[in-house]
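Notes to accompany the following structure.
What you see is the complex with one protein chain gone and the rest in place.
Showing subunit A:
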Amino acid sequence: MKFPLRYLLPLFFLVLSAIAFATIFQFSDLPPADFTFANGTEVKSVDPKMVTGAPEGRVIEALFEGLYQRLPSKEDPNVLVTTPGQATSYDLSEDKLTYTFHIREDAVWTNGEPVTAHDWVFSWQRFLHPQLPSEYAYQLWYVKNAEKFSLSKVDTGDRVEIELPDRAGPTNLPATDGNSEQHYPRGTILSGILKAEEKISVQVGDEMEEGSVFEVDVKPTKAGKIDWDAPGEIQKFVRLSETDAVRNAITKENPHVQPVNFLTIHFDEVGIKASDDHTLVVTLNNPTPYFLDLVAFYPMHPVNRTCIETYGYPGWTKPENIVSNGPFTLEFRRIRDRIRLRKNPKYWDAEQVKLNIIDVLAVQSDTTVLNMYMNGQIDWGITVPTPALPALLKRDAEKPADSLPDMRIAPMLTTYFYRVNTTKPPLDNPKVRRALNLAINKQEIVDYITKAGQIPATSYVPPGLAGYGGGHSGEFNPAEAQRLLAEAGYPGGKGLPKIQILYNTHEAHKDIASVVQQQLKKNLQIDVELRNLEWSVFLASSRNLEFDIARAGWIADYPDPNTFLDMFVTDGENNQTGWSNAEYDRLIHDSQSEADPVKRLEMLSQAEQILMDEMPILPIYYYVSLNIVRPYVKNFYPNIQDLHPLHILEIDEAEKQRIFKAEGLR
């Protein structure tokens, strides 16, 4: 019998549907998690060195553990304190420059290897290495010579290390391409003393290209140790990262020059040393009172050398390969869906870890987060849609007084502010900028727009940092604002050109800008126009100073005013206002080497007062965290850095049953 071709079509559809159903049913055997939360965007990596965001931080804190960790204090759980993690204790030298960390004897990696001080030497070398430094590398530049190493800066007389381009591994590419970071470290390493650096310029088209040839006294290695005193051999090197034209010119002049992947200051010169398996000695450039907070910060968490050298990046981050040392292990990852974490039985404090399985969901839409939360599918959402906030607060208010609320709103070390372009008249006049600040009623913004109890900002650094006085920008005062504007030569706003407020496309930013627009019109008779741009375009415009006033926000990396203030030094990457003040630069610079903590904070306060007098920024309000958490989740405490360690959380099952029953959920 002939099979009519036209039956193919329905058959095709049947087969497709069968495949579709098969796909649906293949996931249905997933055991439910003990705790599920919405983490915002998909994490960019689980490699501590590759990331910077808060969602990544939450996952990496669960997988890896640093020397110290930040946990809620026993006295006041709303305050975070640094407590021992993989280190049991530390000693600080008299001059406050040398930290000696004592690594826990019972800490092991998931592959069974003990965690030793050498793991930090390896991890931090990898973290700083110029091949692909972490975006957070500068957080470790407090360590002696770390900045030089990271940026491949060398001076004559320095001890240097040289990596020859003879990498072993699956792809033996020169290291000019960051993707070749397969195995680490890499080719043959030579050590020596830099004798001379000769700069070479080559004319290419209309441009001059510059490069260097290095003359190094290469020292011999005896039994794995470099003999710095032995007579060496003078050799010449050129970096492969130089442009072709430069390298050709150098090779022509120096026939014996050797091309090298990297030529950096010797890592032995960087202040990171393992004096034995359980002692890590870190030497800093300056006393840094928040250094302990930095070593507890997730980018500084250690990674396992064996694992990285076996699989390279990104192979080592796959769930089947990854080796970690934190309270949880990585069970599986589904892109932009979930990361499943499972309790790590080898973790030194595993007894205290109550949750067995955690699902980390990469839910983007705030509305979806709330839907899933109300439907009992997630236990914690990191934010809620603002329109739903009044209803959620009302729901909490109607609960009996002794029960925990769902909404956990708490102040945060984050400021919403406007950058002012100080290079463009009339905003180059500090009096105009101060007038603008005094004419904005910030209370109105937090009462009618943000609505979650945000605090109107009268300074750049948010309150809540112990011992820090800070600067003050003045309260809302239209009369004073009008006086200042008149003094600046624009009485009653006459002669002042139209000012534009730039913001990235977002409902809340638009509403805030509209309020500011109305207030400036009403109080100063200034015409303001609003302009919104898509996020990436907005960022580019901000960086290029293509704005009059631009929206901005800043989250503290560590609990110290310096994280806010050091960005406004002259030509700082995050200054983006064109503002420059010599006295401010001096205060910030000097405060970094000030050993007396009280004096240091005093200097920072003075600096902030300069910032508030000159007003290159208009602070609007201090953020609050808007966590929505089921009351049956125990040990979840709000804090100013919005950090919530997963390994201390616990589920009150009886309470969960009760709440689910009351809300008719399954």
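Keep this in mind: a contact is a pair of C-beta atoms (placed from the backbone, for glycine too) under 8 Å apart; a residue touches a chain by one contact, two chains touch by 3 or more; residues count from 1.
The definition used in the following text is that contacts and distances are computed from a predicted model.
Q: Not counting the visible chains, the remaining one has a UniProt entry; which protein name from "Oligopeptide transport system permease protein OppB", "Fe(3+)-transporting ATPase", "ADP,ATP carrier protein" or "Elongation factor 4" does it give?
A: In UniProt, the chain excluded from the picture bears the name "Oligopeptide transport system permease protein OppB".
Q: Which of these touches the unseen chain: A:M372, A:A481, A:L496 or A:L587?
A: Going through A:M372, A:A481, A:L496 or A:L587 one by one, A:M372 is the residue touching the chain not shown.
Q: Considering the whole complex, which of A:Q364, A:Q443 or A:S593 touches the chain not shown?
A: With A:Q364, A:Q443 or A:S593 as choices, the missing chain is touched by A:Q364.
Q: Based on the whole complex, identify which of A:P114, A:P289, A:P314 or A:G578 touches the chain you can't see.
A: Checking each option in A:P114, A:P289, A:P314 or A:G578, the one touching the absent chain turns out to be A:P314.
Q: Looking beyond the chains shown, say which of A:P130, A:G211, A:G470 or A:P631 touches the absent one.
A: Residue touching the chain left out of view: A:P130.
Q: Residues of subunit A in contact with the chain that isn't shown?
A: Subunit A touches the chain not shown through residues 5-6, 8-9, 13, 16-17, 19-21, 23-25, 27-28, 30, 41-42, 44-47, 50-52, 130-133, 135, 137-138, 150-151, 176-179, 314, 317-318, 334-337, 361-365, 367-368, 371-372, 374-375, 377, 535-537, 539-541, 543, 552-554, 573-574, 576, 664-666.
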